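For reference, the structure I am asking about is given below.
The complex appears here without one of its protein chains, the remainder shown in place.
Going by the order they are written in, the chains are A and B; count residues from 1 in each one.
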Amino acid sequence: MTLLLFIEQFLNGMQFGVFLFLISAGLTLVLGIMNVVNLAHGSLYMLGAYFASTFFGLTDSLIVALILTIPVMLIVGILIELVVLRTMYERDHMDQVLATFGLILFFNELVRIIWGVEAQPLTLPIWLSGNVEILPDAPYPVYRLVIIGVGMAVAAGLFWMITRTRMGMLIRAGASNRPMVGALGVNIRFLYTMVFGLGAVFAGIAGLMAAPLQSVESGIGEDMLIFAFVVIVIGGIGSIRGALVASIVIGIFETVGRSILPVLMLEVVDSETAQTAGPALASMLVYILMAVILFFKPQGLFPARTG
Amino acid sequence: MLSKLKMSILIGSFLVLAVLPFITEWIDEPFYVDLMARVMIFSIAAMSLDFILGYGAMISFGHALYLGLGTYAVGILAHYEVTNGWLQLLVCISGTAFIAFILGLISLRTSGIYFIMITFALAQMFYFLGISLEAFGGDDGLPIDTRSEFFSFFDLNEAWNMYYLILGTLTVIAIVLWKVINSRFGMVVRGSHSNDARMQAIGFPTMKYRLAAFVIAGVVCGLAGFLLGNLTEFLTPEYMHWFRSGELMIMVMVGGMGTLFGPLFGAFAYLMVEDFLANFTEYWQFYFGPLLILLVLFAKQGLWGMLPGKEDMSDD
Partner (left out) sequence: MTEPLLKVDQLHKSFGGVVATDSLDFDVMPGEIHAVIGPNGAGKTTFVAQIAGMLKSDSGSIVFDGRDIAGKTAPERSHMGLARSFQITSVFRNFTALENVSLSIQAHAGHSFKFWKRASTDRDLTEPAQKILDDVGLGDKALDLAGNLAHGQQRQLEIAMALATSPKMLLLDEPTAGMGSEESENMRKFLNELKGDYSMLLIEHDMDTVFSVADRVTVLVYGRGIATGTPEEIRNNAEVRAAYLGEDEVTTGA
């Protein structure tokens, strides 16, 4: 494992972490503030990817696709919140799980009805598909660096909003003590709708950015959802900071781990075993990490609520 | 004690199941034997989930894992030419017990939303593990060439033998779980559902009991998996996918949470509806999704809960 390879995997891990952050940030707020388990959050990621590929197909511009996808995702998010999620606030978690599970089924099928069963193609425009030399003789895809950049920008923007605006203060208050915020006479319904809409936008952006890198097809949301869950469990429900830290850690751990582990195993066992056991173990790494962290901190690293 | 109506429905259903193979022979539709065999297997799985979910409020979103593990126990051993049913059963039970114990230790330290997400993630981990195990077919799965061998005179390849084995298991499990739910152990699990702090205040170290319940549920579901592997003669990580866990939860809800026998019928109802809708349209989930939401909103108590007649609170 050369240093160059390691750096490349490290950056890939950061990029993956960005996706995770965009998805988990919204999800952790929804969980923390509204106390609703929303399994359909992955579907928002998927919809973002689908909308992006359609808009890109129409306009041939990734930028325009981004500009169009954001309001569309906001509207979709608001619709879901108004029609389905609202009915679930007073319900227990079991009901929420089942209802949002129903949403997953619905959306997974919806995209196949509207867009067909084939994966949607989305190729990168020329100006994004090149490589850049981050170190001498080390080319790295420009697009992935852009993703990392966008992710950092969004994170910074989110932090600014959370810590400097009134809305952000309400969100923080809501995450740590929901009933209080309602008692303060704040328009809770509006807050909830906005939070959910924001989460939908972020997930959609992640989907858009991921679209050129992976196939856009039904069901891609759920694989990301699982990672998002792990991120939130480790980071702590309701904590943006926790989501950011955990996303990057998991992203890097998963990506680097997958490439390092088989190599490391070759040192210890023969190549045949390493070939079979390597990928298997690599896929378990993140969960082992989660279990270990949970053992010491069952509420995650930065829980927003005290106990 | 169950109300007269519910008791009659239960006994009636079991009688129908007992004579079903003869009926199918008479109307020359042997397909139904296999269909109901499958339904019964999922009834066992659904009951095991209700044990911890309905009674114990442990919302495990990874229960199908044990279904898969059961099939793997049969499949892997059969792959290595170990077809002795007793041995396979031993491996199945001890394997699922061990894994349930470890997973329970990790996840039961948490509660609420955390618990749901962790059970989800951990089960999915096994799914990915299964996919990456090329030796056992990866995500293509592996055919199981021979069914388990128990007694030389009891050939499981005969459809009826398989059917009655499953029916027998279902009956025994139903009785056992009902006994356990009403035993001292069961009372602790049910009490911890309502109010864990209260249980601890009166002196129950609740974690121990919840872990035991979690393991029991896992083992029973593993048994269902054992039967499933034999019935389908196929081993695939798909049985462990979180989607299957979701289906199990639906079966429990549709049947009636916390009723034990409700999920028995819930499994039947769900599989029938799924079969019906799937014949209708390839996009059946498009309709089922919203239907599920409506069910959650308006029919939460499930089929069993809609039946009149509260349980008689006095003695046996």
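Everything that follows uses one rule, which is that a residue touches a chain if its C-beta (ideal position, glycine included) is under 8 Å from a C-beta of that chain, and two chains touch if they have at least 3 such contacts.
Keep in mind that what you see is a predicted model, and the values were worked out from it rather than measured.
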Check: If the hidden chain were put back, which of B:Phe204, B:Phe234 or B:Tyr287 would touch it?
Finding: B:Phe204
Item checked: Residue touching the undisplayed chain, where the options are B:Ala159, B:Ala212, B:Val273 or B:Leu307 -> B:Ala212
Checklist line | Residues of chain B in contact with the chain not shown | finding: 179-180, 182-188, 190-191, 194-195, 197-206, 209, 212, 313-316
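The definition used in the following text is that only the chains that are shown with their structure count from here on.
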Margin query: Roughly how far is chain A from chain B, centre to centre by C-alpha average, rounded to an integer in Å?
Written below: 32
Next item on the list: Within their complex, state which residues of chain A touch chain B.
Entry: 31, 35, 37, 84, 87, 91, 93-95, 97-99, 101-110, 112-113, 222, 226, 229-230, 232-233, 237, 276, 279-280, 283-284, 287, 290-291, 294-295, 298-300
Margin query: Using the touch definition from the top, list the residues of chain B that touch chain A in their complex.
Written below: 53, 59, 61, 106, 109-110, 112-114, 116-118, 120-122, 124-125, 128-129, 131-135, 242, 246, 249-250, 253, 257, 283-286, 288-293, 295-297, 300
